[in-house]
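Heads up, one of the protein chains got dropped from this complex, but the rest are sitting where they should.
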Amino acid sequence: MRFSLGCRLAYQVAAPTPFLFNVEAAGFGQQRILSERLTIAGDPPYETYTQPETSNRLVRLIAQPGALTLSYDAEVELDAYVAEPASVDAIPAEQLPFAVLPHLNPSRFCPSDKLAAFAHAEFDGPESGHERVARICNWIYERTKYRPGSSDAMTSAIDTMIDRAGVCRDFAHLGVTLCRALGIPARFVSCYAWQLDPPDFHAVFEAYLGGRWYLFDPTRQASLDGLVRIGCGRDAADVSFATIHGQVEPTDMQVRIRAHDEKATLDHRTAMAVSTSAE
Amino acid sequence: MRFSLGCRLAYQVAAPTPFLFNVEAAGFGQQRILSERLTIAGDPPYETYTQPETSNRLVRLIAQPGALTLSYDAEVELDAYVAEPASVDAIPAEQLPFAVLPHLNPSRFCPSDKLAAFAHAEFDGPESGHERVARICNWIYERTKYRPGSSDAMTSAIDTMIDRAGVCRDFAHLGVTLCRALGIPARFVSCYAWQLDPPDFHAVFEAYLGGRWYLFDPTRQASLDGLVRIGCGRDAADVSFATIHGQVEPTDMQVRIRAHDEKATLDHRTAMAVSTSAE
Amino acid sequence: MRFSLGCRLAYQVAAPTPFLFNVEAAGFGQQRILSERLTIAGDPPYETYTQPETSNRLVRLIAQPGALTLSYDAEVELDAYVAEPASVDAIPAEQLPFAVLPHLNPSRFCPSDKLAAFAHAEFDGPESGHERVARICNWIYERTKYRPGSSDAMTSAIDTMIDRAGVCRDFAHLGVTLCRALGIPARFVSCYAWQLDPPDFHAVFEAYLGGRWYLFDPTRQASLDGLVRIGCGRDAADVSFATIHGQVEPTDMQVRIRAHDEKATLDHRTAMAVSTSAE
Partner (left out) sequence: MRFSLGCRLAYQVAAPTPFLFNVEAAGFGQQRILSERLTIAGDPPYETYTQPETSNRLVRLIAQPGALTLSYDAEVELDAYVAEPASVDAIPAEQLPFAVLPHLNPSRFCPSDKLAAFAHAEFDGPESGHERVARICNWIYERTKYRPGSSDAMTSAIDTMIDRAGVCRDFAHLGVTLCRALGIPARFVSCYAWQLDPPDFHAVFEAYLGGRWYLFDPTRQASLDGLVRIGCGRDAADVSFATIHGQVEPTDMQVRIRAHDEKATLDHRTAMAVSTSAE
């Protein structure tokens, strides 16, 4: 499926301020960037970097006093792999690829070590790995109110479990945490999300099952085959869309994505197993 | 400086159990493995892997019921880089190598995001970056009792700050946390530590200053130029020397390291800036 | 029902050490002390005090170096009030007796303010107040392993909810917390518990419903009409059976209780609403 997407971020800057952006679509096997353009008003110098282990793409610059406006536009071809959930099983620890192992470790917002007993008591069962993670997502969805403002940048998955409220970031953290607590590698994903309403950056998670990373969205707000990945990491700390070392005033933020196929519909929310990434 | 080092780990295993070891010395520019031998009694099949981003080396196997004994011996040449602390400065965020940036992020045991105000209030100052981190180490050393059993696998740096007690792992976590809170990249290091008494695996940390990773040991228990790195990572979760998926009984653990130069003395604890790793 | 009960506590003391005991049965309307005897070997001087708001009884002394042995024996008549659970309802906040209101507040081990959303989502319903609290107890019982050593003196109700393991103290704290989170006054109760096996001091909780304090034991280890109250308070901090200001070695601890009626059986665990205290 082909998508046009992009964002526009604007800030008012009082003093020279370092910015680090992570808003460009990642390029990898099943997600190809057909064309793209990054524009920063006034053409200030900037550096770019692609992390080898994640394909996350960073843009760094020092904003000078005045307005800073970054615009990004891209055409992306997404080739989602779709499987039957019952056939997608968890992989025993001793058979996981070594490169995947760090995604079993607890992280700042995903303290999976604290939830081992909880997760096994609540989620052990006879179903396939994908069905088990889908059950986790249903459990999160049914117990957690999606409520902007109910959490902040320090909210952990345990806070979310207790508060029973959060935003996409928190839902994804809780999913990641419960998977890791069960021995299923999981990572946090920031993305452009087709049909997300209102449009915004979105956060979902991937679990490593049956030899691939499968996508899950416990908020049920976006179609799994319409998620264009920006970044992935251990949790939200690794994929902040803007890291700003100083006080600036955000003045605008627009995020957009549309499918080229007008007839495309949002149909793969939970019924099928969807993966866009083998590594 | 040349070191002979190694360990012997033994377990009694009741049922087939996956083990993941990270006990081999890492090999990189300033730390060369001259020779080494890994032996597992009974020669069971095992896999090995070296993480590209850290040089950490993993050994994985499924232990069968009975005794499992792993032995490791190595000769390592360590070429420590030594600098004058006053000349080793912190690097502004916008000039840090991109590959170093993830080590600014909070992690499970190093919740640096929570300590930003604390760290700046306590440690901002006019001195060089190395001197500042040394001040952090002194602060930790003076306020924290080294007391085996005072912490456990879930103890975070904030717990340690409040409890005022811990072991090497906790001292290192607190150092990492305070550095990151100040905008200084820092990572957790597991190692063989020359002259550590009693001998054991040790944990210290590295801060990225002046274009290199400098070693710090807030416990003051080991010489900085006698630390042979096993692994590095965001915190202890990334460098566990043995990850065991099941119930086994440890029956023996021996760790040893000696310097070849009989006249070597433990002299670089805090007076000089010591680095063994540029990346 | 009439009970014979008591305890024997022995310590080895190295230096003069203040002790505060709270092991005597409380005396109030439905719990009458028929006879009792407190003995401290060697007859050292001690002070006693009965808290007016709780009827908790304290014994204070300074133990001299050597052995300290406290023995307590009592005959107690317990006149349990038994009601039909469906008829025992919660009382709206504006109709609660003023003296009961502090038991709506969060306390150290019962952070009910954090669980308001959780408790309402999980436990709101059409049943009577007693049935709702019984449902809370069932929920705790089904989700929590009774496992000595799984918690410590700093474990809070949220820790217990997450760890899914604890001892009687932790079960009671979680019950108190969920009740307060729902607006039901609740307090922690330490007691002698008939038929508890093995014999020990026990902890349960009371919820204020229908104009009385009703007893609940989420561990299901003791009969509700065989609980002889020692103390009540906001949480375990208020009813420690021994508070010791110094390092001493406990050398013996025996707790016992038996019913005078040989034919008495343990029959009121959850089927009926049991109260021994109107205030």
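Order of writing sets the chain letters: A, B and C. Residues in each chain are counted from 1.
Convention: a contact is a pair of C-beta atoms (placed from the backbone, for glycine too) under 8 Å apart; a residue touches a chain by one contact, two chains touch by 3 or more.
These numbers come from a predicted model, not from an experiment.
Every shown chain that the unseen chain touches in the whole complex is listed here: B, C.
Screening B:L115, B:V133, B:I184 or B:V274 for touch with the missing chain picks out B:L115.
Checked against the full complex, the one of C:P102, C:P148 or C:P250 touching the unshown chain is C:P102. The chain not displayed touches subunit B at residues 114-115, 117-118, 121, 143, 145, 158, 161-165. Counting the whole complex, the residues of subunit C in touch with the unshown chain are 18, 20, 47, 49, 51-53, 58, 60-62, 92-94, 98-99, 101-102, 105-108, 110-111, 113-114, 153-154, 183, 233-234, 237-238, 245.
By our rule, only the chains that are shown with their structure count from here on.
Between subunit A and subunit C the centroid-to-centroid distance comes to 47 Å (mean Cα coordinates, whole Å). Distance between subunit A and subunit B, defined via averaged C-alpha coordinates, is recorded as 31 Å.
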